[in-house]
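One structure is given below, encoded as structure tokens.
Complex shown without one protein chain; remaining protein chains in place.
Right, chain A next:
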Amino acid sequence: MRALTWHGKHDVRVDTVDDPEILNPRDAIIKVTSTAICGSDLHLYDGYIPTMQAGDILGHEFMGEVVETGPQSTLKKGQRVVVPFTISCGSCYHCGKHQYSACDNSNPADNQDIADTLYGQPMAGLFGYSHMTGGYAGGQAEYVRVPFSDVGPIVIPDGVEDDKVLFLSDILPTGWQAAENAEIEPGDTVAVWGCGPVGLFCVQSAFLMGAERVIAIDHFPQRLEMAAKFGAETINYEDSQTYEALMEMTGGIGPDACIDAVGLEAHGLFVDNVWDQIKASTFLGTDRAHSIRQAILACRKGGRVSMPAVYGGFVDKFPLGAFMQKGLTLKTGQTHVQHYLPGLLTAVLEDKIDTTFLISHRLGLEQAPDGYRMFHDHQNEVTKVVLKPGLDRIAS
């Protein structure tokens, strides 16, 4: 099959590789019809994520058609499914509590050691995102082996187009969980740092959860415009001082809830045993910590801070005093995708949440390297690239 493979910094290629096979009883093989490039894929592209190996297949936002099933899979050939980026067994203690991204079993035992050392306990396996999260081949390919297929994938009704439901795989539930973690109460003012796809889904989710006002913060005009279309007030931090603006806009109180959705799109992982590499990167430097610091300082007394943005290691100058003295609550974590899928699928089908607005480019799988380059170089215009292997078949 053809697949987008990683070879190093700014070096991704479409290669011919072996087709995936059913290896475990609960596996299924999915023929990919749509797969998106995630903002966090750019950090693989930029070479900042350790435990990558040349030839790794990328992609963790994907959907497609079931073409093969193991004896314990509950899927049927021909079904269309969206696959969560988190791989979850469904039978461990954490899956039982719907803490799917904390699954004990989906990360192969040999790969759990790294996270043991860094985080104390290992987290779930993820598709296409380095060997620390399992080393699973991703969905930017013609076919994918999906483990625990009786737990993860959600079946999509006939007649619903891919573009409408594809983001159930990751960024929509991630934005929704972030808003849920902000424990929004009717009448609240919610501030969202970052108007990437996750931030924009936070804006929509916050309004659905009863927020009276949402204030969106970014510096890309096109992304701020999208936030405004969903009813958010905006702050362009290149032109305005964020803290001062937030305090004035809330009558000196500060937002009731603050959501940090800056940077990686809520599931990248930075491994900080490679300290030099991390220090050399700007990604975990002052910018990254800046948004969470600012969120804590701006948040009203007794308010809530939600952090879907990814932090992988240690942060300098964390305002612990402000956090304690103001009595804030912080909630965060990788997304428990499976927990949110049924409810969010319904919301999308009932048009309560708009998803397709995000897609700026649709390309064939063979053009994936161009997609990465465009997304990397033009973040204002390129909001979301969706790869469709079927387009190659039409073209050839």
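Rule of thumb we're sticking to: a contact is a pair of C-beta atoms (placed from the backbone, for glycine too) under 8 Å apart; a residue touches a chain by one contact, two chains touch by 3 or more; residues count from 1.
Rule of thumb we're sticking to: contacts and distances are computed from a predicted model.
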{"item": "Which of \"Cyclase\", \"Branched-chain amino acid transport protein\", \"Molybdopterin synthase subunit MoaD\" or \"DNA-binding transcriptional ArsR family regulator\" matches, in UniProt, the chain that is not displayed", "value": "\"Cyclase\""}
{"item": "Per the touch definition above, residue among A:135, A:153 or A:389 touching the missing chain", "value": "A:135"}
{"item": "Interface residues of chain A (partner: the chain not displayed)", "value": "17-21, 23-26, 57, 72, 89-93, 96, 104-113, 116, 125, 134-137, 145, 147-148"}
